[in-house]
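With one protein chain held back, the other chains of the complex are shown just where they sit.
Going by the order they are written in, the chains are A, B and C; count residues from 1 in each one.
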Amino acid sequence: MSFFTEMMQQISDRGRALMSARRGEARTAKALQALAEALLSNRGEASSVARAAELLICYAAAPREEREGFLRCLAVDFGPDQARIDAAITAYQANPGATTAMALHRAAEPRRQDLLRRLNRAPGGTLALLRMREDVLPLRRAEAALADLDADFEHLFASWFNRGFLTLRRIDWASPAHVLEKIIQYEAVHRIESFEDLKLRLAPSDRLLYAFFHPALADEPLIFVEVALTDAIPQSIDRILDGRRTELAPADADTAVFYSISNCQKGLAGVSFGNFLIKQVVEELRRDLPQLRRFLTLSPVPGFAAWLEAQARDEESGALEPTEREVLAPILAEGADRAALLARDGTDADKLHETLRRLCATYLVRATTMRGERGVPRPLDPVARFHLGNGARLEHVHARADLSARGAAQAAGMMVNYLYDLDSIERHHEAYAERGEIAMSNEVRRLAKPQKALRDLAVPG
Amino acid sequence: MSFFTEMMQQISDRGRALMSARRGEARTAKALQALAEALLSNRGEASSVARAAELLICYAAAPREEREGFLRCLAVDFGPDQARIDAAITAYQANPGATTAMALHRAAEPRRQDLLRRLNRAPGGTLALLRMREDVLPLRRAEAALADLDADFEHLFASWFNRGFLTLRRIDWASPAHVLEKIIQYEAVHRIESFEDLKLRLAPSDRLLYAFFHPALADEPLIFVEVALTDAIPQSIDRILDGRRTELAPADADTAVFYSISNCQKGLAGVSFGNFLIKQVVEELRRDLPQLRRFLTLSPVPGFAAWLEAQARDEESGALEPTEREVLAPILAEGADRAALLARDGTDADKLHETLRRLCATYLVRATTMRGERGVPRPLDPVARFHLGNGARLEHVHARADLSARGAAQAAGMMVNYLYDLDSIERHHEAYAERGEIAMSNEVRRLAKPQKALRDLAVPG
Amino acid sequence: MSFFTEMMQQISDRGRALMSARRGEARTAKALQALAEALLSNRGEASSVARAAELLICYAAAPREEREGFLRCLAVDFGPDQARIDAAITAYQANPGATTAMALHRAAEPRRQDLLRRLNRAPGGTLALLRMREDVLPLRRAEAALADLDADFEHLFASWFNRGFLTLRRIDWASPAHVLEKIIQYEAVHRIESFEDLKLRLAPSDRLLYAFFHPALADEPLIFVEVALTDAIPQSIDRILDGRRTELAPADADTAVFYSISNCQKGLAGVSFGNFLIKQVVEELRRDLPQLRRFLTLSPVPGFAAWLEAQARDEESGALEPTEREVLAPILAEGADRAALLARDGTDADKLHETLRRLCATYLVRATTMRGERGVPRPLDPVARFHLGNGARLEHVHARADLSARGAAQAAGMMVNYLYDLDSIERHHEAYAERGEIAMSNEVRRLAKPQKALRDLAVPG
Partner (left out) sequence: MSFFTEMMQQISDRGRALMSARRGEARTAKALQALAEALLSNRGEASSVARAAELLICYAAAPREEREGFLRCLAVDFGPDQARIDAAITAYQANPGATTAMALHRAAEPRRQDLLRRLNRAPGGTLALLRMREDVLPLRRAEAALADLDADFEHLFASWFNRGFLTLRRIDWASPAHVLEKIIQYEAVHRIESFEDLKLRLAPSDRLLYAFFHPALADEPLIFVEVALTDAIPQSIDRILDGRRTELAPADADTAVFYSISNCQKGLAGVSFGNFLIKQVVEELRRDLPQLRRFLTLSPVPGFAAWLEAQARDEESGALEPTEREVLAPILAEGADRAALLARDGTDADKLHETLRRLCATYLVRATTMRGERGVPRPLDPVARFHLGNGARLEHVHARADLSARGAAQAAGMMVNYLYDLDSIERHHEAYAERGEIAMSNEVRRLAKPQKALRDLAVPG
């Protein structure tokens, strides 16, 4: 637990002495609660830094049950003060106005919000709070009080991890090894096996990696994107990751491909940076390489195979025609070596991939859910929701594009390009946000089956 | 307005084009309000960055009346939504609990808080918001709505300028000139005339300067403290600032003197860092120079002369005995050249300075006000309130310590040392915070007149 | 003497103890000589670092006479070993070849060269040796032995300050104050009065400053050039230095003006960097601002007035016609306020300045000296020799261009532009180097008087 060590180092000798004295008994939920109460009651700001550090250190050292006990205590006992709320309501109703509304706002704030702000003052406090939230996340579904606590974390993190505080850094082969180690660990799309493997994505002049950092988290990336410079639209991930390809001089590239985006901090769930990251990287690249003409992704379609399997099982589904069912049968058969089947060549294979392209386009632009805000339909596919929500356009659909075990299992080998065209991003974004309109190329429009045949593709939210 | 230029540079060409198109008409309060409404209604996060930047740039370029008009509009039209509050109260009262309380909390939040958070996403947004608050400050006394707006700024800044996000940097003669330029500009206690003058406080090995910075503000210091390393307790500011003194090797020093603390950002009024700064600098110095035995200030007594004059005018005052009135008469006489009189030597002068020391000690530890929180008395002197509130102890009182025009006018030449003793800081802080007890040395205790003779020194708050 | 302090800090405690023990007696030429002999006889490399540092520290602390005594001792007693030379000659003549030639080369090397190389191993040694050479320079004219010593310094410095070891840095208002302080101190062409004055040359986006640094000298610039970005050919220095001018956006500039070049280290006399500096800065600017079309200087003509006065005194001189003598009489008259006269407007003034332009062009391209290498004539004017030797072309001649006291006294207000055109630099350089041909624009060619009337303008070297 490296932040633990670091926090300890930054605390004064006296602070450390004080802590170690109490350490033994302090690793229980009860003791943590007492520390929290002391911290909240403390009026002097400076001694509270040592106290905040003490609580975070004891928390980190406590066993799981005690940590969870403390989180429940935060959720239940550090909520809002009901008597104070009642009084504030009375005052507001007697004299409704800005001042009484503000008093009501403050009275209704859970006490733990102030506690979390005070904990954040400790050296290394921000990272410790991210880790604390990682303990909350698995519990929030089952326990309503912890869902409330989780919302408080999210609210504070959204403020602290404000886009204005983030810095974009290019990561390359001259970056510190301990940062690169984290990139290897956090890569979530196309696994990186080793430093040597990572080097292939960083060191060639046609491969770039950009990450957002927050000053309070020093060398912990928040999110990163991997970029390939190419002179053609990429149709498969293998060619992007191929270490033996000929390097392209950046000046000869006309296309920037975002082929992997990974969030790094589970504790930041619900606080989104991907949108900002892609757009800022587009700006950087446009400035440094003004000849680039296209910015697009090479993205997975993680929900496609599951949707396809569901349509195949459902004999009523209007999504599949009989001939399509037949073509697909081999790869949907139980126990089929799907990756091997998808890798085959020949006329049958071409027919299969053409079918897959048609159905994948259909899935992406017709299979929607109502669980979006304000009754506007949204695509089922999470990656599609992300890029379309950013204002990108669904541009190309590629078969045989990811024949890894995972690519075959989740997407039947399909990958797609979303195009980031700065001149239409805003328009697309608004049409999508307001009316659920999906921006797509003519190619995709032709591939996707018409809406009317597919009335039932919208899934209840 | 350098942040203006910087912000412009960080915005994309497209963003800039969009802005300049609207620039002409956009510098009115009405246009700013429209931009603010658009920003709040915007659901897509990324396009909101350009919109936030546009609003901040137009605001910075608008004439004063329009800026003030916009601030009033923020204060009045972007307050909480009363209908939403009423509904939230009804829901809460029907079912009091954490969830309805949280809904109430959110409903009662002024809409402008979210607006300010969105503005903060623009590059350079934090500094722009600090400057915006500088426009609010002169108006908040007279206009209640602007006081509410000001409170929102303070609340957000307290969260964003959380101590955990600040970094301590030592500033020296190898620091960037544009940072040093700001130190010259912001020094509030002992004026710095030029770079050559500043060099005397930075370059010698027995003079140090530390500042807090916030990552979103890059090279704008928030607060700084100047430190002299000495081998004796400093008794006058002249000897500290004397450029011709012999430099002391840091290894030979046993005392660190904090002789000037300056806040840099008016826009951060109410968000206090001084306490943290002094304590962290003490930690740094203890680590680097373990032989240091004393950490103390050489501080002004800004309210002393005014208080003394008031006592002298008040014939009933128990603070001054007749012989004291006589001794003080020359320096309190209208039109007296007080600095020259204080600089004199001789028996009379010694009597004068002894009297001043007695009365200064009395002023600091007996002259209190009730305006503190919870009915606990606090010293009248603002510098005393700051250091005693930090847990320091009033240690020595020096006459003839600051014979500058300002020192003579405000404090009759008096300066004092507050001692930061890490082992008793917490105890002193608590006694002061809870019960208003003032920590003082035996010397000060002996100098100050007894409480009973002085019942009337506590000033109503 | 800051390098002294720095060197002391880098030496170990033990090293320091050892030194201070000997310090008292060690500040004589005799003691320095003994240290030098010990250093040369020392076979172990590491202990020699402490010994080298000791010698340099003692040297720096010694009084001038002792330092000069030591330099003479270096010049005389640390020359080559004659017996060794004789033996090497005998061996070479017996068997002439590469190996015996190399032995002869080594035998003929003065012992002090190895001594200087060993001194350079001390921390801060390079700077200390530069300062040592500054002591040699004033003596080298009068004492032949010191001229030999000086040549050894120059030879070693030319190797250590090899262009491949230099780094170009842009200096701006964010540069460290102690570097800026040195820029102020070293500026040799257009004096800088203060940091505020310097800011005018660094902070505006149309003013740039570049310097060469050597890694062993850390923050000591070797040479720097000041650049103005303009949208026209600059005709006077006042408009360049004018702090109230409107800043030009760099993207709108088409011309880069090198208006001041200063060497910083006297100790590097004879080791030239100006040529490299200008060309590398041209490359930098071309890369960052590809729209720039012209790179030229605005240069002084330091020898013009003296030459003009000499021509005027010489009634035989063919350079001045009678009407020209008449026009020039007022400004050449003894006690004339030349700057005031040059600043006047009107027909007479125009006639004066037209005459000055003609004569200045004549001076620059016709007044030559034979002291160049291999009998090729070179311009009398040192600034002309520098830029023409770099391959630049004399482009424009401006009157009323520098009306400062110095500009009036040395150049009768004249300044000129030398053009750096990368496509013809090499050609110009070779024609100048081989045949003494001066590259000039048609304008200058027309202004300058024809060679034949001026047979006597070439000055014997």
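Quick notes
Operating definition for what follows: a residue touches a chain if its C-beta (ideal position, glycine included) is under 8 Å from a C-beta of that chain, and two chains touch if they have at least 3 such contacts.
Values in this document were obtained by computation on a predicted structure and should not be read as measured data.
Just so you know, the chain we are not showing touches A, C across the whole complex. Checked against the full complex, the candidates C:72, C:170, C:279 or C:406 give a single residue touching the omitted chain, namely C:279. Across the entire complex, the residue among C:184, C:216, C:233 or C:306 in touch with the chain not shown is C:216. The chain that is not drawn here is touched, among residues C:89, C:139, C:189 or C:233, by C:89.
In the complete complex, the residue from C:80, C:250, C:302 or C:436 that touches the missing chain is C:80. Between the chain not shown and the residues C:102, C:232 or C:249, the one that touches is C:102. Hidden from this view is one chain, which touches chain A at 173-181, 194-195, 199, 203, 219. Listed for chain C, the residues touching the missing chain in the whole complex are 12, 14, 43-47, 49, 75-76, 79-80, 82, 85, 89, 92-93, 96, 98-99, 101-102, 104-105, 108-110, 117, 120-126, 144-145, 148, 151, 156, 158-160, 162-165, 167, 215-216, 272, 275-276, 279, 283, 286, 389-391, 422-423, 425-426, 429-430, 433.
Convention: only the chains that are shown with their structure count from here on.
Ranked by distance of CA centroids from chain C, the top chain is A. If you tally contacting C-beta pairs for each pair of chains, A-B comes out on top. Centroids of chain B and chain C (each the mean of its C-alpha atoms) stand 50 Å apart. Here the spacing of chain A and chain C, counted between their Cα centres, is 59 Å.
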